[in-house]
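Only one protein chain is missing from this complex, and each of the others stays in its spot.
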Amino acid sequence: MTRIVVDPVTRIEGHLRIEAVVEGGKITDAFSAGTMVRGIEKILKGRDPRDAWAFVERVCGVCTTVHALASVRTVEDAIGISVPKNAELVRNLMFCTQFIQDHVIHFYHLHALDWVDVVSALSADPEETSKIARTLSNWPKTSPGYFSDLQKRLKAFVDSGQLGIFANGYWGHPAFKLPKEVNLIGVAHYLEALEWQKEVVKIHTIFGGKNPHPNYLVGGVPCSFNLEEVNAINTEKLNFVAKLINDAVDFVEKVYIPDLMAIAGFYKDWAAIGGGLSNYLAYGDLPTKGYAYPEYFKFQRGAILDRDLTRVYDVNGKDENEIKEYIAHSWYKYEGGDTVGLHPWKGETEFNFTGPQPPYEQLNVEGKYSWLKTPRWKDNPMEVGPLARLLVGYGKGNAEIKEVVDEALKKLDVPVTALFSTLGRTAARGLETRLIARWIQEFFKELQDNLKSGEMKTHNGEKWDPSTWPAECEGVGLSEAPRGALAHWIKIKDKKIENYQLVVPSTWNASPRDVNGKRSAYEEALIGTPVAKEGEPLEIIRTIHSFDPCLACAVH
Amino acid sequence: MEKNVPSIWKAMEAKGYSRREFMYFCGVAVAAAGIQSSAFGQVVEAFEKKARPPVVWLHFQECTCCSESFIRSSHPIVADIIFDTLSLDYTETLQAASGAQAEKCLQDTMKNNKGKYILLVEGSVPMLNGGSCCTIGGRSALEILKEAAADAAAVIAWGSCASHGCIQAAKPNPTGATPIHELVNRPVINVPGCPPIAEVMTGVVTHVLLYGKIPELDSQGRPKEFYSRRVHDTCYRRPYYDAGLFVESWDDDAARKGYCLYKMGCRGPVTYNACSVTKWNGNLSYPIQSGHGCIGCSEAEFWDNGPFYQHLSSFPGFGIESTADTIGATAAGVTVGAVALHAISSNIRKRKIIQGNMEESVSPNKPDHEIVEEVPENGGDQS
Partner (left out) sequence: MATAQPLPYRRVYVWEFPVRLFHWVNATGIFLLIITGFLIGNPQVLFRSNEAYQQYWFGWVRFTHFASAYIVFFNFLFRVYWGFVGNQFARWSSFFPVNKEQFLDMWETVRIDILQLKLKGKISIGHNYLASLTYIGLFILFLFEVFSGFALYSSMSGSFIPKLFTWMVPLMGGDANVRIWHHMVMWAFVLFTIIHVYLTFYHDYVEGRGDMSSMLGGWKFEKDKDLNR
């Protein structure tokens, strides 16, 4: 029995530490710890609720915007307003942009080096590579010359002796299975994706002024439309958005999805590894008739227990018995003690570090061992994320979701149960990106139709002035972030934030075990994961990466 | 090892650029930096000879948006930076290795390049409770920073977190978040912004590499090249400011015409950043251009200068909407009241004196009191 410590887990956002117990080449127990805290919930107290979006947006720069969106919704819910249709559409466009960019970045820059052996790409045959690439899609950059130039560049890089970000990677590890040529394609698309991602985010720049961290506004969106004015979002800007959308759809359909399918085909063994929890939760998002009507969301709301796709439970963020956060193993204290769970409206954030003083070798996992709280839905640990979203949609019989999921399963020739795995999680992310790439086109068209009909409004100023608010009110903003179900809760008193609590996707997935000793998603998913070389934690990071960890989010 | 290292010229040559194109590239770089053409030779030499300098990128208390911003750079693009310009030897966000292998990258780089590597820091350092609020590999952020800064050739603080403490240092700063220049005993280049503009980040790095020296810094350690002007000074909405044409409420007529956002709380007039010139995401736009005021994200303590939608911030302890004006107007009201009371009281309390003055005074109507102007000898001058 050995204890493997992986700290830092890299190619993620934030500071994650994994301690795993390995017996007989397999993981038998695991502990996931977030090792950085900022206390943003404490900082929010007493501030203007209309400013909150900017604060919480800084919870994370990788999933930038999603917290801002959740926040404006939360405040709007509390003060009781809805936003104009154009604002909803602009928010949806920004949402979709974020998901597409974030998922592509995750696949190529955070996850791919777990599957793609860069060193092996050095000996690939460019001719052969070109042939394979052309069977994948009609993406233009597939000539033998293109691949051989790239290979030369890579060789020169490796020959320089300065390996930069590739230094000390797990190259040559027995768990790498791709043919050399596919590895070379992977490297090519790593670079192409890096260049492409900076383009698609320009949709944020147009509507929100910059990326990362574009601007949001309680009551709508800050940008104004004016088709007769150069100083507003006008035809030229909209044409730019249209082009960016087209390019994004192209990249997803011709590069991301084909690569995902090709790579997945070589790693089908991972469809049986890393399944972890059997409960899934999604809040749903992409409203089409307003935030108040979740039944018209593109992503549906619901919970699945025990992988039973035939039954999807309702989820209510306002029911104080449904969502609770525990701190039995977290470095916090509650007034009511370590065993109680608190609904976020009653949430408390009080530091209570009891871990070893740095520098330390090992955490005391019997006691508190992480800066994350432990959220539970009706006291069940839940997995959230792309997989949960697809499963909830699938379970609810959503035709679009069923179509892309079934198509992929057929292509890979695996059963539905293959989804409950490390590979399934990674595939689900790609599949939902396909859907989002479709939806973003729909939203854009609807926006143009609206403008055509003369509907320009982007802000509802009814309750902008805090003197119109009740003395006390409370709200919740349920939404989806790239990594899963995200919600914020607010209590407003005398126009100020009385309490603000965030329960974030990575909090669900990466949290320490709860008061009953039940593991959360990361820890559970690691159980049974094979470890070929104890000194090289490649398989551990594969499964962990399949969740796309974001620890700045998780702790906040 | 030195011999194997490709220079920027070699790297360009390998990518198929001709010598002529290379010389042109150097010329553009010279012009862009505004350096004298006599220095052209040096620049060519620098590009030709320099290996990729080793770089260590540390992450502490942050949101990774500085890294995210960095990879949005459009000139130079980040793939070229990683492959041709720098050797990004340690960066948790992108590096292949994890855990012990990753930490080895850091140790090797520091050991083999003493005094030669560039240290980039993203995030602040929490000082509460011996650093337990941020540990990496079981070590505190402070310990890692001190070690890495000791032998670095240059230290760059990315973003408002590393430069000023940013959001986690906002009141009440629960973790004791501290900017790095307060913790290392050496000059730090501060590149504030939440996040900084991508091209400003790559611009600062390339400035150091190409011209072999730290860019000129202002009194707050910011490169003057990017932080010497307020957003307001070059804002394209500035003519509306000077004309007194303001957006009065969101999405009103004025907003749809792109009038000045000053009254919606725009912090452009008090914010030093390159947004209105360099702009964001490849020169495309910046917050104001999208209709939202600047929130001052490159300024120290900008989080505590809110609310963002008020021109002036609230005064602590006076409630959320209390500005200098509400407090001042109240004080003025009280003063006027006090003055009025005082006037009434004077008329009552000092009635006798005033009456005495009346009686004492001569009446021009009484014929026996003729007023005669007495001309003093010295002509009226007081001495």
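By written order: A and B. Residues from 1 in each chain.
Quick note on the criterion: a residue touches a chain if its C-beta (ideal position, glycine included) is under 8 Å from a C-beta of that chain, and two chains touch if they have at least 3 such contacts.
Values in this document were obtained by computation on a predicted structure and should not be read as measured data.
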item	value
Chains in view touching the one left out	B
Of B:70, B:158, B:226 or B:241, the residue in touch with the unshown chain	B:241
Those residues of chain B which, in the complete complex, touch the missing chain	219-220, 229-230, 233, 239-246, 248, 254, 262-263, 267, 269-272, 296, 299-302, 305, 311-313, 315, 324-325, 327-329, 331-332, 335-336, 339, 342-343, 345-346, 349-350, 352-354, 357, 360-362, 368-370, 372, 374, 380-382
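By our rule, only the chains that are shown with their structure count from here on.
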item	value
Approximate Å spacing (C-alpha centroids) for the pair chain A, chain B	30
Parts of chain B lying in touch with chain A, wherever the complex brings them together	1, 4-6, 10-11, 14-16, 51-52, 54, 59-69, 71-74, 77-79, 82-83, 86-89, 91-105, 108, 126, 128-140, 143, 166-168, 170-175, 177, 194-195, 197-198, 237, 249-251, 255-258, 275, 280-282, 284-292, 295, 297, 303, 306-309, 314, 319-321
Touching residues (chain side chain A, partner chain B) in the complex	5-15, 17, 35-40, 42-43, 47-48, 50-51, 54-55, 58-62, 64, 109, 113, 118, 149, 152-153, 156-157, 159-170, 191, 194-195, 197-198, 201-202, 204-215, 217, 219-226, 229-232, 331, 351, 353, 355, 357-361, 371, 456-459, 461, 464, 466, 494-496, 535-537, 541, 552
